[in-house]
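All protein chains but one are shown in place.
Per-chain residue numbering starts at 1, and chain names A, B and C are given in the order in which the chains are listed.
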Amino acid sequence: MHNSSCTVKETARKILESGQAERLLGWEQDSSGYNHAPAVFKSAGELDRFIYDRFCGSNLSKLLARLREAEGRTAVLLKACDRESFNLLVREHRIDPEQVHRVDIECSGMVDIEKLRNKGIKGIREITESGDELHISTLYGEKRCRSEEVLLEKCLSCPAVSSADAFDAVGQMEERSSLERYEFWKEALSTCIRCNACRNSCPVCTCEQCIFDNPRSGTAGKASADFFEDQHFHLVRVFHAAGRCTDCGECTRVCPQGIPLYLLNRKVIKDINELYGELSLEDKELGKGALTSFSFQDAHPDIIRKRTGDQ
Amino acid sequence: MSNCSCNSTNALVPTIGVVTDIRVDTPDVKTFRVTGVQGGLCFDYVPGQCAMLSIPGVGEAMFSITSSPTNREYMEFSIKKCGILTDWLHEIEPGQQVAIRGPYGNGFPVDTVLKGRDLLFIAGGIGLAPLRSVINYCIDNRKDYGTIDIVYGARSAEDLVHIDELKTYWNSLENVSVHLTIDNPQEGWDGHVGFVPAYVQELGFDVDRTVLVCGPPIMIKFTLASLGELGFEKSQVYTTMELKMKCGIGTCGRCNIGSKYVCKDGPVFRCDELESLPAEY
Amino acid sequence: MSVDKQPFKPLIAAFCCNWCSYAGADLAGTSRLAYPAEVKIIRVPCSCRVNPLFVLRAFQRGADGVIIAGCHPGDCHYTTGNYYARRRMTLLFSMLDYLGIEKERTKLDWISAAEGVKFATVMNDFSKEIHALGRNTRFGDLRCTTAVAQ
Partner (left out) sequence: MEHRVYSLPKKRMGELFGLISSSRQLFLPMEKGGQFQFSRVDEHTDLEGVSLDRLLTAGSAKELFFPQTQQIAAFRRRGKEIELTSAETLTSAFVAFGVRACDARSLEVLDRAFLGTPRDTMYEEKRSKGTVVTLACNEPEETCFCSVFSIDAASPKGDVETWIAGDTLYWRPGSEKGAELTQELDALLDPCSEEEPEGLIQLKQQIRSIIGKLPLGRLSLEQFRPEALQELFDDPAWQKLSEPCIGCGTCTFVCPTCQCFDIRDFDTGEGVQRFRCWDSCMYSDFTTMAHGNPRTSQVERFRQRFMHKLVYYPANHDGLYSCAGCGRCVSKCPNSMNMVKVMKTLGGAQHV
């Protein structure tokens, strides 16, 4: 990681010095050592604040879409998990590829600071890496932790970082009974505070006005006045991204309440893959998604009713 | 109607009022007369204060009370059709009940600063609504105030609200002068044509009066400049502000500007006070 | 409150395509074929017009079951609408099932204008299923459903 960190910064410097781009979208170092924020760098001179390490989880493609109006080319750093959402935004004309200098960067997995805290590690002062171990110096002594134990959820579906099957958890959920699933989601979704972090960080949520903000939509509730509102919000969110979600994992990463939103998104992806197969690249380039195309042989919804192992 | 025995001190719970009369002022402004269900005022207020009107299930919004509190029979609201609630209100008929709460805001200082002064009212479009309350209040307490000048303009002759009152009532009173203007010439209009700020300058008022201005932000901005050129001090000029409001009691946060809450500390501000606020309105 | 002691009268929302199933309902009616009165028909121009939000809204407002009826594949008045509806509803029903909402509460079927008998049979069967399931308690807005129960 340390090596690639230097390489990325060097690449960034070259881009800005050579004028290949007017600005570069990257991450800015924070004194905490882990709370790095996405930032725009306009010159090589500003790069002393630049950082690329284990704590740069955020997906920059949505911020890139916001820079659409900016003059000149913007360089953007894309980790493997962010590339698909970048591609999608290009297909949906939210990003003009002509205006973008795309830089694919290596990543060996990003650390989830919440997972570290859940291991009982408090008062983090500094985190260093040695091999596959993190050394954490805290106000309460030195701690160690294997980095693979504290990777962001999204990294677990990344073949470059993890050998885990991303759909395992969905499969396990499917095997539970209907009532168990209901109770699981009731507990998980009712903690939702409707802060909209999942929506606003989602690269495929690019509507000019979301139905949840439109007073004329009849669904513009901001509150969880009833559990239905929680179910409704998350169902609609997932469904609006169905067939477009690239599993970049931002929603799960940003949820302040730790709701396992990936279980919803990946369920849709799993269904689509199983029922309709993966879309060809050509189809994708034509802007086709699972819900904007069909085949004559598609299954009838009754197959859902035929599923067993329930009640 | 069964009045519930709920805790009526909750400032966010409205009472029920009834619309007894609706007057069409302009193509997009109607004036609604509201009384309590048993008649009379829903609450006491001072000129310039506002009330929250709502139709449950449709919406709730803040409107300035355009009638004078000297009128003990009803309140009036001049409302422009421009959103979900106002569209709905423009469709109703007399007898419709509404939920109402208030009064909110500080109102104009009619019993202190304005007392004994010569007054100059400057209004644009629907901006006459809050000023009309003060004008009628002053007229009803005529001996407490000096001369009254009213400069009022709108886009066209059809857009002038309360035109009958302006032309036949106020204009007929002693020491009250009405100066009307419209933005562009039109057939059948023999009055002044031009924007309000320019007209104010043209009329050239002397500076020993207190000025009350209300209208669209752009009109207020240029009127203040005109007044400045005439030699008026900012501390002589009062205006009202409009920001999104929900609670009316200074807690919900959306009308916050600098350390002020428009619904509680406003909507009436003296222009020099306004200057110390961040320019975000 | 004795809501549960009252006999369960379900509420079923049936979104019917104007060109086939709605006419099928008509035929069932004119043929004097009985189907339960608790089935409330909502006419839509095409099964594809049924936005997933419609289904959610029906449940929110107290529906115990939602059925969508459209033209048979290949017969869509708009050529392909029902194919899109098929995918969309498959994914939606799957998602509802995944959230723990009983999968028997949702259904999609193809009923043509000539199938008055089928219309009555499908609605009768669906209604029976909903009767067996009982009141929808997992996916409705309490604020609406308590009002309905009262």
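What we mean here is this: contacts are C-beta pairs under 8 Å (C-beta built on N, C-alpha and C of every residue); 3 or more make two chains touch, one makes a residue touch a chain.
Treat the numbers as computed from the prediction; the structure is a model and nothing was measured.
Colleague: Could you tell me which displayed chains border the chain that was left out of the figure?
Modeller: A, B, C
Colleague: Using the definition of touch stated at the top, determine which of A:Ala197, A:Ile211, A:Leu279 or A:Ala299 touches the missing chain.
Modeller: Residue touching the chain left out of view: A:Ala197.
Colleague: Please pick, from A:Ser5, A:Ser58 or A:Ser178, the residue that touches the omitted chain in the full complex.
Modeller: A:Ser58
Colleague: Please identify which residue in C:Lys9, C:Lys128 or C:Arg143 touches the non-displayed chain.
Modeller: Counting the whole complex, the residue in contact with the absent chain is C:Arg143.
Colleague: Going by the touch rule given at the top, which residues of chain C touch the chain that is not shown?
Modeller: Answer for chain C: residues 61-62, 141, 143-144, 147-148, 150 touch the chain left out.
Colleague: Using the document's contact rule, name the residues of chain A that touch the chain not shown here.
Modeller: 30-32, 35-40, 58, 62-63, 113, 118, 122-125, 138-140, 187-188, 191, 193-197, 199-201, 213, 215, 221-225, 250, 253-254, 256-259
Colleague: In terms of residues, what is the contact footprint of the unshown chain on chain B?
Modeller: Within chain B, the residues touching the omitted chain are 1-4, 6-7, 9-16, 54-60, 82-83, 86, 92-93, 95-99, 242-244, 246-247, 249-254, 256-259, 276, 278, 280-281.
Definition applied: only the chains that are shown with their structure count from here on.
Colleague: Just curious, how far off is chain B from chain A if you go by their C-alpha centres, in Å?
Modeller: Centre-to-centre distance between chain A and chain B: 50 Å.
Colleague: Distance-wise, how many Å sit between the C-alpha centres of chain A and chain C, to the nearest whole number?
Modeller: Here chain A and chain C have centroids separated by 36 Å.
Colleague: Of all the residues in chain B, which ones touch at least 2 other chains?
Modeller: none
Colleague: In chain A, what residues contact two or more other chains?
Modeller: Nothing qualifies.
Colleague: With touch defined as at the start, can you tell me which chain A residues reach chain C in the complex?
Modeller: So the residues of chain A in touch with chain C come to 173-174, 178-186, 219, 225-229, 231-232, 235-236, 238-239, 242, 264, 267-268, 271-272, 275-276, 290-292, 294-296, 298-305, 307, 310.
Colleague: Which bits of chain C are touching chain A when the two form their complex?
Modeller: 52-53, 56, 59-60, 73, 80, 83-84, 86-104, 106-108, 138-143
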